[in-house]
Structures are given as structure tokens and as C-alpha cells.
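Every protein chain of the complex appears in place save one, which is left out.
Chain nomenclature is as follows: A, B and C, assigned in order of appearance, with residue numbering initiated at 1 for each chain independently.
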Amino acid sequence: MYEKNETVRIESFSDGVFAIAITLLVIEIKVPSHSEVATIGLFKALLNLWPSYLAFLTSFATILVFWVHHHWIFVMVNKYDHSLFYLNGLLLLFVTFIPFPTTLLSDYLMYNGSKIAAIFYSGMFVAISLSFDALWRHVSTRLISENAISEKKEEAIEITKHYRFGPPLYLGAFVVSFVSEPLSIAMCLLLALFFALRGWPFKEVLYNPQQSRRIP
Amino acid sequence: MYEKNETVRIESFSDGVFAIAITLLVIEIKVPSHSEVATIGLFKALLNLWPSYLAFLTSFATILVFWVHHHWIFVMVNKYDHSLFYLNGLLLLFVTFIPFPTTLLSDYLMYNGSKIAAIFYSGMFVAISLSFDALWRHVSTRLISENAISEKKEEAIEITKHYRFGPPLYLGAFVVSFVSEPLSIAMCLLLALFFALRGWPFKEVLYNPQQSRRIP
Amino acid sequence: MYEKNETVRIESFSDGVFAIAITLLVIEIKVPSHSEVATIGLFKALLNLWPSYLAFLTSFATILVFWVHHHWIFVMVNKYDHSLFYLNGLLLLFVTFIPFPTTLLSDYLMYNGSKIAAIFYSGMFVAISLSFDALWRHVSTRLISENAISEKKEEAIEITKHYRFGPPLYLGAFVVSFVSEPLSIAMCLLLALFFALRGWPFKEVLYNPQQSRRIP
Partner (left out) sequence: MYEKNETVRIESFSDGVFAIAITLLVIEIKVPSHSEVATIGLFKALLNLWPSYLAFLTSFATILVFWVHHHWIFVMVNKYDHSLFYLNGLLLLFVTFIPFPTTLLSDYLMYNGSKIAAIFYSGMFVAISLSFDALWRHVSTRLISENAISEKKEEAIEITKHYRFGPPLYLGAFVVSFVSEPLSIAMCLLLALFFALRGWPFKEVLYNPQQSRRIP
């Protein structure tokens, strides 16, 4: 019996990376300098940081939603191969990179260069959604074993449909960023909320594994 | 059989976020500059950092106590649904944000703007206690399955009573911050100690799962 | 059956904190500035960072050794109570704080204030060894259940003996820091090596839980 099997270790490692990336976002929000506060006061200085809060919130929501879906993908995996490690690694490469475009956006949204920053930021999410797509395609076509219950295969088809909007929508936000930075960022934030609220394509979300588990 | 079930993965991810947030606090305590030390000496420069130590300690204690209670909440969960992911995500959003108001307080407690910093800091904790409350309400009303042992339901009622002081007390610290910064921070610190010492509403805290587990 | 019991969750959280604290140490080693390099060259500038390397190495070794022993303590635990959470929390408070005195030492070992930095640094380790001691005493007297195999109790006595040198030796390094900074740091580093090499007081360290576990 495999107590801690291979895919569980990939999941744990990935969870670690997602958790660190999501928590590192905050260290890029810089506390206003004493010289700035001497001029305009701390209250106004904190209000001026709104691009940082917005970028923090958008990146946080996006990483969280990708984590939730990453997690659903790995529930489907019941075999693994060499490519799984590296397709997952490619996704993690982009996830760990998120703090950089996030800070870029925070720093330049109100300055010359805001367009470049928004293009970089939304382009990052296109890259993530494409690598997520590649991971799911690999899992759904190769890593659900042939003798899996047919129900599972139907689910896989359902999930593929469910994800078909991801890359085009993020590509849309990317295209919009060339025209309007605020609209592009709003789209990225709404996309995270959309995938959060849209949920999972199956009705039975309730689950009851350990009824006997109770407060010791 | 589910070796690593869904709620365990939410717990692990949350644990990761709590652990990182609690450990990141320290990197915001800045080592005194050589120019400051040349003037007043390292000893006095280190003493002058007391707002940083105080903010570090208060935030550390608060995150630790919230982690312990988060952990007790998840012991109660024996079903999960879509909302659990996102109510938990909302709590984590505020937890990961803690290092920012902590640094703000460290930097401005002794300067103009200290009131704003204390309001922001205690307001943060109100947000956390409210999102914690929302998480618990959802768990206690929806995620303890109907056929759970009735004992568990009684416990849930007990816990709800136990938590009823959380949001009002943090709201109190928030209100006080408009009048006195030191008092407000003291209240935040005492609240963490209060919830730490008050403990859990049940007598039988001793637990003995693996008597056979021993040093190999 | 408890798949992921309470003490395991404390262990996981603690492991996370240890892992993050040990990995954060490196971000305090600052890459030499271009202006410094223009004057003395990169090679010499990197050599000048030796206090950073020394502090990094000493703190890394110390955190690693404390992690290994923390881990052995939790193998002994077969009950848990409320205090375990908070005695462990106190230990983690000091562990997460380590990067601060480490950077302090790196920055001031070659400057005025080196004595204060070394006192702070070694004092930190006294605090850690005392809180570690408190944790172990609590575990050994309260959390090894009465009906535990007597062998385990003997082991506990053995371990108590094994640890009796910890706090006095770190206290020694602390006292020495008032006289000689280099000697005090050397003692801290040697203490980590000493506890690493001295190992565990039991002969049978080999262990064979999953012979059937193999490369898939």
C-alpha cells in the first residue's frame, strides 16, 4: 500500500508553491515613506496605494482560483508519468513569477508605462491559463487509466467543456490591455470571480468522508 | 478510501499560508542603519525598534491563535461544499495581508500618522474576526451533516457561544484606536492571549491516538 | 481512525515554520552594490561578506538541528493538551525571529556595535534552548500517557539527560559574547555541530517501515 503516493507529493509541493506565491504578494506593498507622509499625511498616502491593493487582490484571487482548480485536476489523476512533473513545473514557473508583474502593475499603473505594465500583467495570466490547459489536456487524455470507471471519462469531457473559456477569456483581457489598462485589470479580477462562482460542473459537492471524526 | 481527502488539502494549504504569513513578519523588522548607529549606538538603536517588536509579537500571537482555532473548526467539518473554499479563501486573504499593517504600525507608531496606523491595524483584525465568524457559521450550519452524532451538534452550539465575543471585542479595539493607539494595540495583544488561555470549551483535551507510536 | 491527527497537524505547521525560517535566511545576504564593486572589485566585495556567510551558516545549522530534535520530541508525544499548542508556539516565536539577529550580526560584526550584535544573537539561542527545554519538560511529564509502555518512560529519562547540556551551553556562549564576539559565534556553530554529531541516545536508529515501497 502506498501511504503517500507520488501524485500526493506533487500536489504537496505544488500546494507549497501556491501558498508561498500567494503569501509573498503582500511584501511588495510598500509602506509609505516618512517623507511622503510628511507632505500629504498617512491617510492620503495609504489611499494613494490603491493600485497596490487592486493588484494584490487580483493576483490573490487568481492564484487562489487556480489553486482550487489545480486541486480538482489532481483528484482526477490516477496514473502519472514523467510529463506530469514537468507540465506541472511549467505551470508553477508562471505561478511563482506572478509577484513580479503584480509589483510592476502596482508601481506603474498611475505612471508612464502603465500600458506596458498591464500588458505584461494580463499576458502573464494568458501564459498561466495556457499552461493550465496543457496540464489538463495531458491529464485528461493520458492519465485517466483506460479501465477507469466510465463515469469518470464523462466527467473529464464535462471538465474540458468547463475549461474551454479560460484561455480565450484571458486572451481577451490581454488584448483589451492594449486599449484600456483599467478594463483589462477589471477583466482579470472578474475572471477570477467568475471561475470561483461558476464552481464545479457537478451537482454533488457535498461529501462526507469521516463522520466519526470529531473534536477529541 | 480517501487517503488525503479534500478538507485535508484545504487544511494543508491554509496551514502553509498561516505558517508563511507568521514567518514573513520578521523580515519587516529592519536592522538599524550604520548612520543611525554611528550617532546613538547599536544598543539604543535596537531599543528604538520597540514598536517593531511589539507589532511583531502582537501579529505573531494573533496569527497563531487564529491558526489554532482554524484548526479546531476543520476538525468539525465532515462535509464540504464550494463555499468552504472561498470563505476560507477570504480568511486567508486577510491573514496574508497582516504583514502590511504590521509594518505600517512599526513604522508610524512613534510618528505623525500613528492614529491612522493603529486604526488600520485593529481594523484588519476586525476583518479577520468577521471572516472567521462567517467561516464558522457556514461550517456549523451547513457542513456538519444531518446524521452527525447529536453530541457534535451540541458542541457546535457551544463553540458558537465561545466565539460570540470575538468580533465585538476586536470591534472594541478598533473603536479604541480612534482614541488611544497604545490601548488599542494592548487590547489586540490581550485578545490573542485571552483566546489562547481561555482555550477550548471542552474538558477532555487529552487525546491518545497512537499509543503504539514510539521512537523507532 | 484518525488519518491526520492533531499532533501531526502541529508538526506540519511547525515544519512549515522551520522550513520557511531556514530558507528566509538567505534573503538577508545582500549582493554587493555596484559602487562598492567599482572600488574594490566583485571578488573582494564577496570576500568582505564573510560575516554574512558565517551568520547564515550558524543560523542554518542551528535551525536544522532544532528541527531534527523538535521532530524527535513529537515522536514521543502520544497525548496532547492545550499547553502543547502554546509552548510549541513560543518556540516557533523565537525560531521565526532568528533572521533578525542573524542580519544584525552580519551587518555589525565588523563595525562598532559588534558586541551588542553578538550578545543579541547568542541571547536569542538561549531563549530558543530554554523554550525548547520547557516544551520537552511538558511533553515528558504530561504528554506521555500513564499506560505507555515503560520502555518509553525510560527513553524519556534518557532524553532528559541528553538535553541537560543545551541551555547551560548556550548560556555559556551568551556569557562569552560579552568578552569575545568571534568565540561566542564559534561556540554557537560548534554547539549545532555537537548536537548534530552527538545524535540520538539510542542505538537502533535503523528503521524499516515500508519494505514493500518501491519505485513505481
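Quick notes
One rule holds in what follows: a contact is a pair of C-beta atoms (placed from the backbone, for glycine too) under 8 Å apart; a residue touches a chain by one contact, two chains touch by 3 or more.
For clarity, every value in this text was computed on a predicted model and none was experimentally measured.
For the options A:F97, A:F165 or A:F194, the residue in contact with the chain missing from this view is A:F97.
Those residues of chain A that touch the chain absent from the view are 2-7, 9, 12-13, 16-17, 20-21, 24, 27-28, 72, 75-76, 78-82, 85-86, 89, 92-93, 96-100, 103-104, 107-108, 111-113, 116-117, 120, 145, 147-149, 151-152, 155, 200, 202, 204-205, 207, 209. In the full complex, chain C touches the omitted chain through residues 3-5, 8, 11-12, 15-16, 18-20, 22-27, 29, 31, 34, 37-38, 41-43, 45-46, 56-57, 60, 64, 67-68, 71, 75, 196, 199-200, 205-211, 213-216.
One rule holds for everything that comes next: only the chains that are shown with their structure count from here on.
Counting every residue number used by either copy at the chain B-chain C contact, under half are found in both chains. If you average the CA atoms of chain A and of chain C, the two centres end up 34 Å from each other.
Across the assembly, chain A contributes residues 3, 210, 213, 216 that each touch 2 or more other chains.
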